[in-house]
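Rather than the whole complex, this shows some of its chains in their spots.
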Amino acid sequence: MAVLRRELALVHRQGVDSAMVIAFFVIAVVLFPFGVGPEPNVLARIGPGVIWVAALLAAMLSMERLFQSDYDDGSLELLVLAPSALEMTVAAKILVHWLTTGLPLIVAAPLLAVMMNMPTDVFPVLLATLALGTPTLSLIGAVGAALVLGARRGGVLLSLLVLPLFIPVLIFAVGAVDAAAADLPTKAQLLILGGLLTGAMALSPWAAAAALRQAVE
Amino acid sequence: MFHYFANPTRFLRLARAIEPWALWLMLATLAAGLWYALFSSPADYQQGHTVRIMYIHVPSAWMALFCYVAMAIMSAVSLIWKHPLADVAAKATAPIGAAFTFLALVTGSLWGKPMWGTWWVWDARLTSVLVLFFLYLGYMALQNAFDDPSRGARAAAILALVGAVNVPIIKFSVDWWNTLHQPASVVRMDGPTIHASMLTPLLLMAVAFKLYYVWLVLVRMRRELMAARLRALRHRQAGT
Amino acid sequence: MPLFEGTDLDCVRGERLVFEGVRFALDAGGALVLTGANGSGKSTLLRLMAGLLRPARGLIRWDGSDIADGPGSFAAAVQYVGHADAIKPALGVAENVAFWASLRGAPATNVAGALDAFGIAHLARLPARYLSAGQRRRTNLARLLASPARLWLLDEPTTALDADSAARLARVIARHRAGGGMVVVSTHTELGLDGAASLDLSALQMAAS
């Protein structure tokens, strides 16, 4: 777990990262009232969608650098060559990414939900979807980030690869929140989100490791 | 240095031999299929003539899935055995698959308007097909995003394999979730459940689409191989 | 059969043939010096040896088995020092070295000695972003001593080193070989390795064309 410790040390040393992700999230959500106009019922209607789209964009933006600096400075080659399994290394990096970006989003979400005029009784469901969904975003995003290493305009390309895969998460998460707002059962959607998370956990470290191996060739 | 970029001469010869056959057979089955579909098969007792959209929609939806599976298999072959032709084949398949997916989406949505009263719903089947379309686009973008073509091919191959999880989701979405879209009636364990008068044109059209794919993929592969040979030549002239 | 050997290696990069028919063999305590003009393929060969690249043809064997055959004993036996530094500017010098050591399962107690061997013990707690080119390179070389490995692959290791550090490196390599270690090193200058085999990639290219 040397990787875990180093990543946490790096995050700690470099300080303000999580704060920045929260800030991006907040700004992106706040842009909407500007763009759409501050009518409370429209806002409440589009609230869950906006919060989730912002979460998705925030995850994607912070994703891009996940392996990039290791790739640029030659660390990646050494990680690939190390006797410890690359899959574990990748999993550790993804975990740290989620701890520093996903978790803060969950903390900030209730505040934004209030700003978007959402009824307080859907908050638990909103948080549950974020808790199940954001790790999936980190996992899927890691595969994309590994694939675009060394590509031109990696950032835009990453969004192209990853956003379509994020769509199911978005749909079921917003579906759950909307269902909760309409007093319908949300179990089905939450189960699917859980399924997506499990699937992503099973696949993504392997896929990302394979992508990293070919990236250093 | 010729053994690596050596023209896969045998493949080229084979491809040139197959191409005309595929082309003519395709035109013949297409003509027959269209005739059955448009004139000889009955209008549905519920749907009327809109049912005829089916003869385009269903084969292209099948092709969308088929192309992706083919692409994923060839990607696996190229990653595991490093067979150079597998890369070329996967690369040639992607745009064809994307086009068929697009066709399935458009015809489906044209069909949806009379049947469901809307162009589009966010049900599991439709959403997963849309994701498939984006996967094709992402695959092509990734492949072209690298300075070194072989690097692009490898990255794209991994993406194709990852995206393959979407295929069973598309196939079984109609069974797992209750969707507006109807479940399988041709390709199912207990045999087809639609009437022969509709099945015949459907199968004819499906065969025609497959042949079209075979023809186009061979043409595209040959073109790609020529381009690769040209690049190798240019590198050699460039020195070192 | 030699411990580390390559037979009939061809390498293709970016659709271009870099070299063909390269062979080498190395036994315990051995050293191999790669020379050759710029672009002759020294770095490429080192990456092949590390397993970062795959040869288009030919085999590289460690202890009798192909290094491409999945994770075997080879990963634990090899250390690679390339052109890039693999140093995180935000971490201290000692922290950087300690991370790579612990990733390879070595105890953190080795680190101080490794830094000392390259004369950077006094920089141990300095954040790596303040290092000069040569200090960075020494930090990178200190990795070699912080976690033991039988085979060292060094790509132009004396780049940016001053004369004093280059001599230190030569001593470190000599000690490593005396303990049964092996080293493959590419260079344009004289390194002063006793009894090293040498492989001139330029000469090889001439012969082939």
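Observations
So that you can tell them apart, the chains are marked A, B and C in the order they are listed, and the count of residues begins at 1 in each.
The rule is simple: a contact is a pair of C-beta atoms (placed from the backbone, for glycine too) under 8 Å apart; a residue touches a chain by one contact, two chains touch by 3 or more.
Fair warning: this is a prediction, and the values are worked out from it, not measured in the lab.
What you see is one copy per chain type; the file as a whole holds them as A x2, B x1, C x2.
By our rule, only the chains that are shown with their structure count from here on.
Among the remaining chains, the Cα-based centre furthest from that of chain C is the centre of B. Once CA atoms are averaged chain by chain and compared with the all-protein CA average, the nearest chain turns out to be A. Per-chain CA centroids place chain B at a distance of 47 Å from chain C. Chain A and chain C have CA centres that are 38 Å apart. The distance from the centre of chain A to the centre of chain B, each centre being the mean of the chain's C-alpha atoms, comes to 31 Å.
Along chain C, residues 54 each make contact with two or more other chains. Chain contacts: chain A has residues 217 touching two or more partner chains.
The touching residues of chain A, when paired with chain B in their complex, are 143, 147-148, 150-154, 157, 160-161, 163-165, 167-168, 171, 199, 203, 207, 210-211, 214-215, 217.
Of all the residues in chain B, the ones that touch chain C in their complex are 1, 3-5, 82, 147-150, 228, 231-232, 235, 240.
If you check the complex, the residues on chain A that touch chain C are 2-3, 5-6, 9-10, 13-14, 69, 72-75, 77-85, 216-217.
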